[in-house]
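To keep things clear, I will list the structure first and then write my remarks on it.
A protein chain is absent from this complex, but the other protein chains hold their places.
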Amino acid sequence: MAFLELNDVRKVFALQTAVDNFNLHVEQGEFISFLGPSGCGKTTTLRMIAGFEHPTTGQIRLGNNDVTARPPNQRNMGMVFQSYALFPHMSVADNIAFGLTIARTPARETKKRVGEMLALIKLEALADRYPYQISGGQQQRVALARAIVIRPQVLLLDEPLSALDAKIRDSLRVEIRAIQRQLGITTIYVTHDQEEAFSLSDRIVVMNAGRIEQVGTPFEIYNFPRTAFAASFVGTLNVFPATVVDAAAGRIMVDNIALTTEAITTAGVGQQINVALRPEMISLNESERHDGDNQLTCVVENITFRGSIVRVQVRLGNQSLLVDEFNRPDLNVPQTGHQIVLSFPRNACLVLG
Amino acid sequence: MLKKRASGSAWSWLWFALGAAYFIIPLYATVDFSLRAKRGELSLLAYANVLKDPRFGETFLFSAEMSLLTIVTGIILIVPTAYWIHIRLPKLRPVMEFITLLPFVVPAVVLVFGLIRIYSHPPFMLVSSPALLVAAYLVLALPYLYRSVDTGLRSIDIRSLTEAAQSLGATWPTIIIRVILPNLRASILSGAFVTFAIVMGEFTMASLLVWPAFGPYMDLLSSSKIYEPSALAVISFALTWGTTAAIQLLSRRIPGQAPMAGLK
Partner (left out) sequence: MPFLIFAFAFLILPTLNIIIGSFQDATGAFTLENISQLSQPIVLSAYLTSIELSLVTAVAGGLFGFLIAYAIVLGGLPRWLQSAVITFSGVASNFAGVPLAFAFISTLGRLGLVSVLLKSVFGIDIYQAGFSLYNFLGLSLTYIYFQIPLMILIITPALEGLRSEWREAAENLGATPLVYWQRVALPILLPNLLATMVLLFGNAFGAYATAYALTGGTINLVTILIGNQITGDVLNNPGLGNSLSLGMIVIMALSIGGYTLLGQRTSRWIK
């Protein structure tokens, strides 16, 4: 029995289905990210967990209780909003104390816990300021403190960093993760920034059009994406259609070129599949070539220097392929218009359903 | 939560209905009253009587004339000033804010009192001249007219327009007449309509300065007639509605035009 469960959750608004067939089990203390493009239903799902939206059908369980119908003010979940949502007429300390005051926590206890929180977010000096007197990053730290001071069972964050600039975003990200580990709070974090999801999460839920595409650790999601969407949404990817020639041996045809992959279990002979290839798995270098690797002869179309890597765009029949090479001084940079030979190991080919 | 929403909106409907009743009943009663001039039947007799009365036309025309004069004077005085402050003298902004706030601080009765005290003896004998009435009206309309023009100026990039015109060799009068005015048309018109509505219904200034304007005429009629005043009220209300509708249409894209106090 997991700590937080969403079973067959579905949410229909007047005009569309925002979330459908949503099943997720979250363990206590886990850090889960919802990752997906705009409008895919991340916020809606989070708001259903918080109780601000009611699932059209399905069930939400928390610590073995069905909380689907429980109003938000009885769920004991802390929420952090994208726009901070601090109460403008209260000082930083009063904002943090709000949840405790409502629960009629004794004044001494409240003061002590607010003090601890202020120390945790390193804002002791600003306790008496008002929200309009502190920066966005500081406001979001206060919002975080306000949400966790009530010792919530689940911490919910909806794109908490997207209104901040890059530097603060990075440092606050580290801080959020450190605090979450320290307190061991079960956390759900909504983002459309894959880097954020990868660096923070125990597990990532990749969503698209209201459905879960894949749930897995960052490692699994990146290296073994299970759908074309999951594969293309994280990192850069070359995807092309192919025909299965011999499923067991992993032989396929792409534009009349024979390639070999790992054994294919999801499709039979003659069927169309999609094959994905990460640019960094392709090599231009003869010395990196091994027996049994796939080899392709292509024409160089374009070369872009991107600091630590060099991205080469090549043409293969009707397709355009991206190849990333580490930028080393001894790199043999190909020239536009020239023919080159690429290679990649058979396990670099991801067969997508 | 859904249940709460439903009962919440029941309360909302109740308050709304109460408000609607409070606002609609007097209007309905006025219309109803104005149609009862003939015993036992509904008729437009009161309206016919009003329209027949030569003083109706005279006072209406007088007020319309005054409002036109006020609008023209107002535009001539305010547009170049507001423009100049935008371009050259932003430091004078607070002064303008203060001046446009003053008409709220000095109610119409008080202003008339002060004006009479000053302009009823030499060197400035103005009380018997319509100029003083127009000036007084302009003071009343000043906040609306100025704010309307000011928001209009804010919403266009006035500096670039001016510089572009200058670089093409335009002189100041040309810039104001050919470039600025056309761009401010909507806000000036909207300010003009407000002014029109204010002047047409105005009673305090006109009556205390003793002018045969529309407002005092309505009041005068009430002492001698029963049904005709209601007909006049309906006409006046329709006039206000018409101008407000015009303003709404115009100012849909010019925010910050909430009417303010001081005209009662």
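Here the chain labels run A and B in written order, and each chain numbers its own residues starting at 1.
Convention: contacts are C-beta pairs under 8 Å (C-beta built on N, C-alpha and C of every residue); 3 or more make two chains touch, one makes a residue touch a chain.
Values in this document were obtained by computation on a predicted structure and should not be read as measured data.
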The one of A:L6, A:L62 or A:M77 in touch with the missing chain is A:M77
Given the full complex, what residues of chain A touch the hidden partner chain?
50-52, 71-79, 81, 83, 85-89, 98-99, 101-103, 130-132, 146-147, 150
Could you pull out which residues of chain B are in touch with the chain that's been left out?
4-5, 8-9, 11-13, 15-16, 18-19, 22-23, 25-30, 32-34, 77-78, 80-81, 84, 99, 101-118, 135-136, 138-139, 142, 197-198, 201-204, 207-208, 215, 218-219, 222-223, 226, 229-230, 232-233, 236-237, 240-241, 244, 247-248, 258-264
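One rule holds in what follows: only the chains that are shown with their structure count from here on.
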Determine the centre-to-centre distance between chain A and chain B, using the mean Cα coordinates as centres, and give it in whole Å.
58
